[in-house]
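Got a structure for you, written out below as structure tokens; questions coming shortly.
A single protein chain has been removed from this complex, and every other one stays in its place.
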Amino acid sequence: MGNTFGHLFRITTFGESHGKGVGVIVDGCPPGVDLTEADIQPELDRRRPGQSKIVTPRKEADHVEILSGTFEGKTLGTPIAMVVHNADQRSEAYTEMATKFRPSHADYTYQEKYGIRAWPGGGRTSARETIGRVAGGAIAKKILRERFGVKILSWVQQVHKIAAAVDPDTVRVEDIEANIVRCPDAGLAEKMIRLIERTRRQGDSVGGIVGCVARGVPVGWGDPVFDRLEADLAKAMMSLPASKGFDIGSGFDGVLLSGKEHNDLFRAKRGQVYTTTNRSGGVQGGISNGESIHFRVAFKPTATVLVEQDTVDINHKNTTLKARGRHDPCVLPRAVPIVESMTALVLIDHALRHHAQCR
Amino acid sequence: MGNTFGHLFRITTFGESHGKGVGVIVDGCPPGVDLTEADIQPELDRRRPGQSKIVTPRKEADHVEILSGTFEGKTLGTPIAMVVHNADQRSEAYTEMATKFRPSHADYTYQEKYGIRAWPGGGRTSARETIGRVAGGAIAKKILRERFGVKILSWVQQVHKIAAAVDPDTVRVEDIEANIVRCPDAGLAEKMIRLIERTRRQGDSVGGIVGCVARGVPVGWGDPVFDRLEADLAKAMMSLPASKGFDIGSGFDGVLLSGKEHNDLFRAKRGQVYTTTNRSGGVQGGISNGESIHFRVAFKPTATVLVEQDTVDINHKNTTLKARGRHDPCVLPRAVPIVESMTALVLIDHALRHHAQCR
Amino acid sequence: MGNTFGHLFRITTFGESHGKGVGVIVDGCPPGVDLTEADIQPELDRRRPGQSKIVTPRKEADHVEILSGTFEGKTLGTPIAMVVHNADQRSEAYTEMATKFRPSHADYTYQEKYGIRAWPGGGRTSARETIGRVAGGAIAKKILRERFGVKILSWVQQVHKIAAAVDPDTVRVEDIEANIVRCPDAGLAEKMIRLIERTRRQGDSVGGIVGCVARGVPVGWGDPVFDRLEADLAKAMMSLPASKGFDIGSGFDGVLLSGKEHNDLFRAKRGQVYTTTNRSGGVQGGISNGESIHFRVAFKPTATVLVEQDTVDINHKNTTLKARGRHDPCVLPRAVPIVESMTALVLIDHALRHHAQCR
Partner (left out) sequence: MGNTFGHLFRITTFGESHGKGVGVIVDGCPPGVDLTEADIQPELDRRRPGQSKIVTPRKEADHVEILSGTFEGKTLGTPIAMVVHNADQRSEAYTEMATKFRPSHADYTYQEKYGIRAWPGGGRTSARETIGRVAGGAIAKKILRERFGVKILSWVQQVHKIAAAVDPDTVRVEDIEANIVRCPDAGLAEKMIRLIERTRRQGDSVGGIVGCVARGVPVGWGDPVFDRLEADLAKAMMSLPASKGFDIGSGFDGVLLSGKEHNDLFRAKRGQVYTTTNRSGGVQGGISNGESIHFRVAFKPTATVLVEQDTVDINHKNTTLKARGRHDPCVLPRAVPIVESMTALVLIDHALRHHAQCR
């Protein structure tokens, strides 16, 4: 039952890495939205492996097909099913994975929980699972943009120790997409790319931090006390493979300020309320306050590294394993569209909830 | 609809600060558990205002009453309703709050979202709301301890810039509860207490970091891909008032390691699998791996500070506001039992889900 | 987890017959609705035992108290908790029930499912459980009436073999409430009352059929394919104690018509669409079509009869049991407000869902 996300705008994803395909059903999409595959494919292309020299080289076109929920190019209000067929259903390189658990992957926990796992390519634990999220998120982003004027931007803020200072209020998509690492600071982007390339040659991997902002969210989205906007964003982000941390607004750094320093003061201009600072990150009491919503997500270095490591096998015997074949030195560039997608899914759900509750 | 948390073990909370009472319904509690008010009250006492010189001085006994769901001292499997009546229903000191929004509080967002708010004491946004969570969490903790052998411990790890190094595998409840700030490092605890007292005298406030560990969780809890254990923990923690960040295992610091450095290697001893390090924080692929689950929660400094601040009123006019009366210099000591409660609620829900799914 | 009903307007009920109290939390109620106990109490009075000579004589005032969710007489958009304390917490007459299962009651199934049960008064299986439904439904009815112009009426249509012909489009509340059996046909009402009195004297019980209509529901409520309006109504009605059947529009009798006879033809008058007949019962494809929604609910005769009957005890030994004390010869008059309440809960939920989805 853990494969559904959202309440009123709800996605249910499916698919294993080397099965027939992966995809999603989007339920609760409002009717009358212009929608074809051309609205989805560009987002999948941003997520696609093999898109640049610094990401995993798996070659898949990831061509999306809409099976239902639209008629003559418009959404019907009925479930939208989307499928991406897997090109790469067979793998010989990985057979050792059938019996040995890769360190810091989910092989062991899946095997123990379910008593079975689709070991080729990691099965359900593969990053291919996020295709359904991105396809669903593409619809959410489009509706947020067209019907609510909300714009979501994500970027790579830090790779290993190389950290950019990015202003969430002014960062531009052109600057983010100007380089393959998706860091809006062109100079640091160059350094990050070189680091990732070097890391790849060493058979190693690096993690980092992705930043995200949602601009234009009106006051009032979020559903206290449990379904606070930041709580649902945190869940969305921490449901991503390899994510290890989330903070919003001042976040972990905010603990170094006192209350007098930290408070965002309200001001009004022509009846329009705003805050002079935004340490709240656009959310107060779990509800959007009209300021930009900005947060960070920490991703660990990917677990697949090209070195022989200690591990155990499915019979709980000690052994060693050396990864072969494809290896992703840094997930961050491809995480950017995924973070945007999950953000969009959280926001559209709360947009609909807000309209339902407060008439 | 945002006042329910959990799926199979599910709490629904209610109550405003200065209304008649606050409380919770726990639905899905297994039958046959020994349960009286004596199991709940000690946890509420740990959360209670006025428990020490460093927390908010509001005087409330917070006496809990179980209205349903038990018979002859045992749970029935039916909903357990618990109520804490508010002693302090009237407040004169706060009347300015009726028309002015306190900076970095939720007054503004509630007013805009709902068009109405219970302004005395912050209404639903008051920390009194967490009483229902702690009462429900007390039951969850008890069942986890008695039926699953799971022990949850939380502590204050950092106050402003005073940071303790706490080993989640060895920290003991006696050391945590040995001082009023609930930091297991006695020397730093003393410093923290002095800092909080000084901060209070200055009419200011400080935030910090709470650490938490769950020991004894078996392999297999967690429900990918969206209801990963860390995703639900993140949601639980980010649903708490004043929380701004969450990370698990290596967390934000993990981005400074390479994959080779970060991986947790598996070893087996007499058929028992373990990892030689625990940067995963006890969760891999969203599922517990048998190691200790440990994570951190960042809390901002409380917003009520005793200084005149710029703000706006309910007519969106600029004004100023100076808080009067009670003032909480640091929420961290009282956050400890709340973090434990939410952790217990997440874990018990996944314990039941695991038993449901994987027979 | 089975004690919550609804998605956006959601009630969670609690309470056992002889515990401290029964009640409900209503979550998702729109803010700004005028609400005090005076809006709830009249509905509870219609449900109350002892209200007339033909219902169970238990004497309880069933006085409701709102604990949260309102401020200065208006709803806040936060959870509304309501409690009715039980006057009658001790019962001596029933002690045999501790060890013997009453035939056609839920004693046996509760004991086997949970391994424990609150046997006094039937515990959670007592009709007192419906108090929370009626309290929550009273709010739903009020909002439907005031904000949507929807009016819900229920009545006793049949008692044992005495069946009234009631036109759902014209039946009036004055005629229903004109007599204690709540049958709008005054002549038949008299016969029903005499039958119930005779049945009571015989220590026996009778069942019957309750009819219900919702007038003024606009086109568009209902959420195919699973959450059709009639599906949610059916679930609501079949969740009531003693209900055994549900049908809508032509219902079971509709099978005797051919398609040509059964179809409701559309006509339009000044752009307003209507149907010339209403065998659909106001719902087509799971969505309201603007006509009156009308349906029936069958209730079995209550299981408590004053005669010695074969049964088994908690050790699964054959024995006999003779009920003592209070005995309800006919639940139908008191079922009327409960059916209305559940109808209102279904409709308000779909009203909010409709507003969420179709902007």
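Residue numbering begins at 1 within each chain, and the chains themselves are lettered A, B and C in the order written.
Keep in mind that, in the parts below, a contact is a pair of C-beta atoms (placed from the backbone, for glycine too) under 8 Å apart; a residue touches a chain by one contact, two chains touch by 3 or more.
Note that the structure is predicted; figures quoted are calculated from it, not measured.
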item: Residue ranges of chain B at the interface with the undisplayed chain; value: 7-8, 28, 30-31, 77, 147, 352-353, 355-359
item: For chain C, the residues touching the chain missing from this view; value: 1-5, 7, 13, 101, 103-106, 108-110, 112-115, 124-125, 129, 158, 160-161, 199, 204-209, 219-220, 222-228, 230-239, 241, 244-252, 254-268, 271-273, 275-276, 279-281, 284-289, 298-305, 307, 309-312, 316-318, 353-354, 357-358
item: Where the unshown chain meets chain A, residue by residue; value: 1-4, 7-8, 10, 12-16, 19-23, 25, 27-28, 31-32, 65-71, 74-81, 83, 113-118, 123-124
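Throughout what follows, only the chains that are shown with their structure count from here on.
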item: Length of the line joining the C-alpha centres of chain A and chain C, rounded to whole Å; value: 46
item: Inter-centroid spacing, chain B versus chain A (mean Cα positions, whole Å); value: 26
item: Where chain B touches two or more other chains, by residue; value: 1-4, 7, 13, 113-115, 124
